[in-house]
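Take a look at the structure below.
Note that this complex is displayed minus one protein chain, with the remaining chains in position.
To keep things simple, chains are lettered A and B as they appear, and every chain counts its residues starting from 1.
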Amino acid sequence: MKVFRSTLVWPLVALVVLLVFNAVASPGFFHVEWKDGRLFGTVVDIFNQGARVPMLLALGMTLVIATGGVDLSVGSIMAVSGAVAAMQVNAGAPMVQAVGAGLGLATLLGLVNGVLIARVGLQPIIATLVMMVAGRGLAMLLTGSQMVPFANRSLTWLANGSVGGLPVPVVLVLGLAVVTGWVLRRTAAGLFIEATGDNEKASRRAGIQTGGVRFAVYGFSGFCAGLSGVLEAANISAADPARIGDTRELDAIFAVVAGGTALTGGRFSLAGSVVGALLLQTLTLTLYNQNVAPAVAPVPKAVVILAVCLLHSPRLRARFGKRTQPVAA
Amino acid sequence: MKRQSFLRLAGLAAAVSFSACKPSGSGGGGGGGAAGGGKLVVGFSQIGADNPWRTAETESVKAEAAKRGIELKFSDAQGQQEAQISAIRSFIAQGVSAIILAPKVETGWDGILKEAKAAKIPVVLVDRGVTVSDPTLFATLIASDFVAEGRMAGEWLVKKSGGKAGIIQLEGTTGAAPANDRKKGFEAAIAGSPDMKVLASQTGDFKRSDGKNVMEALIKAHGAAITAVYAHNDDMAIGAIQALEAAGRQPGKDVTVVSIDGMGFAFEAIKEGKLNCTVECNPLLGPMAFDAVAKALKGEELPKQLVQEDRLFDETNAPAELPNRKY
Partner (left out) sequence: MNRIFASRLLPLMATGLVLVALFAAAGAGYENFLSARVVLNLFKDRAFLGVVAVGMTFVILSGGIDLSVGAVMAFTTVFLAKVIGGLGWSAPVAMLAAVGIGVGFGMFQGWVIHFFRIPAFLVTLAGMFLARGMAFVVSPRSVEIRSAFYDDLGERGLPLGEGLLLTVGPLVYLVVVAAGMVVAHGTRFGRNVYALGGNEASAALMGLPVGATRVGVYALCGGCAALGGVISTLALSSGDPTRGTGLELDAIAAAVIGGTVLTGGRGWVFGTFLGVLILGTIKTILDFDGSLDPAWLRIASGGLLLGFILLQKLIARRSVS
């Protein structure tokens, strides 16, 4: 538990520093008002935009990375689920059915990844790379490479509506995160995932179904990507199969790694990934607020990422004294 | 047991991939255009399939080829110039009769165009121009003038707003020629009016979702100061309109929204009163491209550039034009 707390602190510190910068440099950054029955403000946007894609993808990606793998296909799976949901509502299906179909197909694609990795034994990067390319093709095939606009109020509400003043995506995603975390810690699932990532051979010898664990986490990653794709389509009331989700897997991996989960697998932190996603979204909105020229925007991004890195560094941590575990050779 | 099922899986995957690759019906390569008589073979090197405009352009070229009974070799480079060049090399190796190229960037084509010229294959450029050392390296260029598009949008906005506006500019993909040029043209057009202020200029990557996200953020930052939005394409404009509505503003009424491309859904938005103006950028270049190919193959001289006349559409003429929109 103490280890968790110390890995969470540092991305939080980075986030706080960014927020302080904005408090000084962007007047009105923290201004939140109540408008049309919901909260309205930059901070709300950070949570709302952050929930729809980075947070959700990071949720699934955390578990995948915890098993020592990676999922490059999340962006393409987003495209597929968005396309399916849009086409369904256009064909007259009720929102729940449309969303269900999208989520179902997305989870299925994730499970295909799982089969390739756990059963056939492909390296995760290759298997999910194949799905990334072929999945995008599938999304484009389903829609004839066209954008699919729709006019279904309840689907649009999923991304634009509010519950008790909070945007629906925020409620959905934070809820999912809390439930997932609770299930993982209450049952042995979390333990199995960490064990599989930490030392697969030993875990198998100890009786853990490592194949089943990996199969499941890729399915979950697909599910999260599916939900994200539906929310993104709902946001603009259109599915955009060629472009939605493009390069988002990188954002997700960044959020997970910045949040304290190691790429080599083992210990993971869902809370850390959520903070990592918020950090990323705050950075993006900071750059908009400061009107940083788009061409040079990568440079301040690099500086912030480097700063997060340094904060993570065990060397610096040891020097500044928190009770962390000794640095492994 | 494991090995058997694995074997079957492997064989199936390989078979599926190969069969997905072969064109159903006609044999691959079709006798090579230059060699055999009969069907003409033309290679089309497209940049990618990343937005509806480009998809419309591809469809137009494909449809026109089918109409004229020409076999089209289509290559989608997924946004990489090097992939476009290797596609053209493959076309040359196959002996196509002509090549249509939509170049991703303006420079770097000298080498490959020289190879095409040496193989006596005429090249028709569409959509964007190139800078080359020798103008005879390509037959002709069929494109819109992006700078002019930006300028038209700017001039219209100056007139509409009476020379005073707080503008949000939503740029296209960073580094892309249309984005660079539409920005240049617009900023030149408003330069003469000091009260036309660009409050912020950020990239929406030509996407509807990014346009909405960016606009959302900028509304919080600039609030009531925003009286106009200039988007480099219609997609981003629609996203901006959605963001404005969510924030309680009235796009089309208290915020003037201008964009470029002239897609069908933009015309609908003008009819609904949410979009104020769109400058046309016609992607249906297929017919013109093949006309040029036909002429080039006959050895005719073509003007170096066939500029498409872009028209501007606002509430005065858009609703009437709507039924004619083919893209």
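Criterion: a contact is a pair of C-beta atoms (placed from the backbone, for glycine too) under 8 Å apart; a residue touches a chain by one contact, two chains touch by 3 or more.
If you're wondering where the values come from, they're calculated on a predicted model, not measured in any experiment.
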Task: Selected from A:I126, A:A188 or A:A206 as touching the chain missing from the view - done: A:I126
Task: Touch with the omitted chain, as defined above, among A:V20, A:A91, A:L141 or A:A206 - done: A:L141
Open item on the list: Touching the absent chain: which residues on subunit A qualify?
Closed with: 68, 72, 116, 120-126, 129-138, 140-141, 144-145, 242, 250, 253-254, 257-258, 262-264, 295-299, 301-303, 305-306, 308-310, 312-316, 327-329
Open item on the list: Touching residues of subunit B against the unshown chain: what are they?
Closed with: 3, 6-7, 9-10, 13-18, 20-23, 26-29, 31-32, 43, 48-49, 55, 58, 62, 72-76, 79-83, 85-87, 89-91, 93-95, 105-111, 131, 174-177, 180
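Throughout what follows, only the chains that are shown with their structure count from here on.
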TODO: Please work out the Cα centroid separation of subunit A and subunit B, and write it as a whole number of Å.
DONE: 31
Task: Footprint of subunit B on subunit A - complex, ascending - done: 26, 28, 31, 35-36, 40-42, 45, 49, 120, 140, 145-147, 149, 160, 232, 235-238, 240, 242-244, 285, 288-289, 291, 293-295
TODO: Using the touch rule from the top, collect the residues of subunit B that touch subunit A in their complex.
DONE: 6, 9, 49-52, 55, 171, 174-175, 199-203, 207-209, 212-214, 216-218, 220-221, 223, 235, 238-239, 242, 246-248, 265
